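For this view, one protein chain was removed and the others were kept in their places.
Chain naming follows the written order as A, B and C, and within any one chain the residues start at number 1.
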Amino acid sequence: MTIDLANQIVTGLLTGLVYSLMALGLSVIFGVVRVVNFAHGEMTALAMYAAWALFTWAELDPLLGLPLIALLLFVLGYVMQRGLIDAFVAKPEHMQFILLVAVAIIMVNGSLLVFGPDAHGIQVPYGFDTYEVGPLLVDKVRLLAATAALCISGLLMLFFRRTMTGKAIRACADNLVGARVIGLNVKRLYAVTFGIGAACVGAAGALLSMLIDVMPSSGPELTMLAFIIVIVGGLGSMGGALLGGILIGVSEVLAGYFLMPSMKGMFSFAILILILILRPQGLMGARK
Amino acid sequence: MSRQAILLGLLLAAFALAPLVAGPYLLSVLVVVMYFAYVGQAWNIMMGFAGQLSLGHTLYVGLGAYTAAALFVHLGVPAVFGLFASVAVAALAGGVVGSLGFRFGVKGVYFALLTIAFAEFTRILFEHIPGLGGPGGLFLPVGDRSGIDLVHLRGHPLMFYYLILAMTAGIFLLCRRLVRSRLGYTWLAVREDQEAAAALGINVFRAKLAAVMLSAGLTALGGVFFAFYYNNLFPNQAFGMNRSIEIILAPIVGGLGTLFGPILGALILTPLGEGITMATEAMGFKAAGIKQLCYGLALLAIVKFLPDGVWPWARARLGLEPGDGDGEDDR
Amino acid sequence: MSAAPLLLVEGLVKNFRGLRAVDGVSFSVGAGEVVALIGPNGAGKTTVFNMIAGVFQPDGGRVELEGASLVGLRPDQVCRAGVGRTFQLVKPFGNISVEENVLIGALRWTHDVGQARRRAREVLDLLGLADKRRQMARGLTLPDRKCLEVARALATGPKLLLLDEVMAGLRPAETDRMVETFRTLNRETGLTIVLIEHVMRAVMALSQRVVVINTGKPVCEGTPDEVVRDPRVLDCYLGQETP
Partner (left out) sequence: MSGHSSPMVNRRGFLAAGAAGAAVLGLGGRARPLHAAEPLKVGLLLPLSGSLAREGQSCKRGADVTPALLADMGMPVQLMIADTETNIDTARTRAEKLIADGAQVLVGAFDSAHTLAVAQVCEQRGVPLVINIAAAPNITEQGFKTVFRNFPTAPKLVTEGLALMKDVFKTTGTTPTKAVFLHNNDTFGTAMAGAVNKLFPTLDMPFPLVETIAYDGAARDLAVEVGKAKATGADLVLLVPHGDDCIRVIREMVKQRFEPKAVISPGSPGMYEAQFYKTLGKYSDYCMTNLPWINPKTAMSQALLKAFTKAYPDALFEMNIGYTFEAILIAADAAKRAGSTDPKAVLAALPVTSIAEHVMIGGPIVFDAKGQNTNTRSATIQNFGGKPLVVLPSEVAEAKPVFPAPGWQQRG
């Protein structure tokens, strides 16, 4: 019983880390551009399709294809921000929402047209391997994916701390007027930020493609998941997204284990409601 | 008579006479149009007038639908009485969402996410209530489809058409009164600037709560219609996120906070969907998904080029700018 | 002792994150008086206003209107108690007409929209905005917005009007016109006014008494003429320039 539970918690933790990376993209975008990307899950699904295509047609392991997919999504994000979203940055939230809903509809049905309605999954050769760590069984794919997610998150934090572009982006987030005054090209930085957020999604999608199957209708589900994680951790906070992912991963495991598994989603939404009411800035966000 | 009133009269007459020329197919499309005009208008009270963005509005559709349907199925309560319970339950739910959100200062996008969370929570909850069919669905006995029984809401599709037409006309007139009432002005003030509204003696919390509860209660009536028109309810269809999106498209495309917006939006969107289906079929595109792809592109174009909605744009072109009448400014 | 003053502020204290923004400010305003609250930037004037208006709750001290405490009331309750206010950074209801902006103020005391509309027109006439009543408020110039701010507050029918820098940014002629309006109002309706103002021309012309505060603390109080001659007042303004 306890070993089973411990196994489950480890699984939840590892899976949560991968979800974190996806949510991190949402958080970065909101933190800087102040636009909630309601097409986030759909973009993740696109990345998963890309991983599947590379795996199927070029026999490229998703872990190796990851940089390429991240780059692809970076370009997509950059172009989306430049060509579409930028005009809506100062518009009210419901306009941004409808815009991104339209984008999501296009993505979902575009992938239906291209890839068909079937679920696509990737079976890497080591897909069924597990490590025995003491009494625990640790799934190899999850461990690899979680490690990769953690590394990428770390790199991203370094990017925002150490590089000029990263610092400039943070300046935009902290003080937009100030950033304009000192001559930063805000439009370009926003596009870069959206691109980086999308690249996170690309990386997360590549990793997720090894864990779950992708269908055109996978998108909305993933969008909701990203929201829950980011709100729980703190919208706009990078550490918060990581924490939120782990928390949601583990709490769903616990809810599934002790309650009815089909109700675990309800549990996540209950956490979301409580956080929104009691601590809307999230666990790691700063109160405005 | 103002030009707006004439336009309104013409529109109502056209819809009332539509069954004379429209076949059952067109009528079924018009029912969908009217349904979305109705719930869009109800949503508009909360967002367009009081400025509170609800992205989980199907919560109230679902609660309204399930309440009246369950009362009918389990206790035999006629729809005409059940709808009061529906309105009460939905208004209460709106009160809970609103008071929690407003009391704790949940604002903007956070409030919108809160409404989604409540809707999704309720969806999963309803999947676990066996008495309401769970995910297996709640079925209403269809009964006689030829007569007209407004008490039980059983009857001919034409009856449902006139019912939803009356509901849409009713909510239009109600909203028209509301925007010119003390409460309506209070909402506008809250929508525009809460701090300034409070400084003018407006109880912001109460005003917002009134908007949510009224909007929720009216939306629930749409849910009752939905339940008795389709005669089956499933949590994922009654409470699903995509239904919430469908509800808010019409008023936003038509023009947020305007009276004609939701109607115009619904009149554009539903036929647009039908039109795209026919056009793609006529052009020989058989692939599934192409219709929604075009729909998405059309939606994108509308929000991009007419960000204030179609009605404010059309109004300017029709010479119906507000301020023509003596203090009877139409929104 | 005579009847309670219209507004009594005593020993008002407010801390922001350990910083004492207002520290022991006291003054009282009799019915029908016009009092100016002046002081250099950051002196805590607006914070005092916000505590009177119920936006902030004071950490210490009393605020009373006609002997009844205003502490603990929400802004809308303070307004309904008879205090109208304007905001330093104007907050017009941008997407509705000028007349409707004012009408909403008038709905404070009447439930009849028609009556509120008539009141709104009177107030707009009084403030010279009548010809712009159909415009959307967001299209107004800054002076007109300031004017609208005052009109809205006036329409609520206040006993006490709190004006937060309504003359700032106005041209001298416009300032004079507005000063004249307030004097008329004060003379004819007995309206009590407390104003925060930097434009000394307006302060001198309008106020019967001036309260000076600096870094949250009271400095002195007197007639306009007394205050401008008070070396402490000069000090606090000059002290700001020379560190």
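Brief remarks on what is shown
Note that in this section a residue touches a chain if its C-beta (ideal position, glycine included) is under 8 Å from a C-beta of that chain, and two chains touch if they have at least 3 such contacts.
Being a predicted model, the structure only gives us computed values, none of them experimental.
Taking every chain of the complex into account, the absent chain touches A, B. Residue A:P117 is the one among A:P67, A:G83 or A:P117 that touches the chain missing from this view.
Of A:V89, A:L137, A:L176 or A:M284, it is A:L137 that touches the chain left out of the display. Touch with the chain omitted from the figure is made, among A:N7, A:T147 or A:T165, by A:N7.
Residues 1, 4, 7-8, 11-12, 15, 19, 109, 112, 116-121, 123, 127-128, 130, 137, 139, 211-213, 215-217, 221-222, 225, 252-253, 256-257, 260-262, 264-265 of chain A touch the missing chain (whole complex, contact as defined above). Remark: the residues of chain B touching the chain excluded from display are 23-25, 27-29, 32, 35, 124, 127, 134-137, 139, 141-142, 145, 156-157, 230-232, 234, 236-237, 273-274, 277, 286, 288-289, 291-292.
Just so it is clear, only the chains that are shown with their structure count from here on.
Inter-chain centre distance (chain A to chain C, centres taken as mean C-alpha positions): 50 Å. Mean C-alpha position of chain B lies 43 Å from that of chain C.
Once the centre of each chain is set as its mean CA position, chain A and chain B turn out to be 32 Å apart. Among the residues of chain A, none is in touch with two or more other chains. Of all residues in chain A, those touching chain B in their complex are 36, 84, 87, 91, 93-95, 97-99, 101-106, 108-110, 112-113, 117, 216, 220, 224, 227, 231, 235, 260, 262-263, 265-266, 269-270, 272-273, 276-278, 280. Those residues of chain B that touch chain C in the complex are listed here as 180-182, 185-186, 188-189, 192-193, 195-204, 257, 323, 327, 329.
Residues 53, 55, 74-76, 79-80, 84-85, 87, 91-97, 99-100, 103-105, 107-108, 111, 113, 116-117, 134, 152-153, 156 of chain C are the ones touching chain B in the complex.
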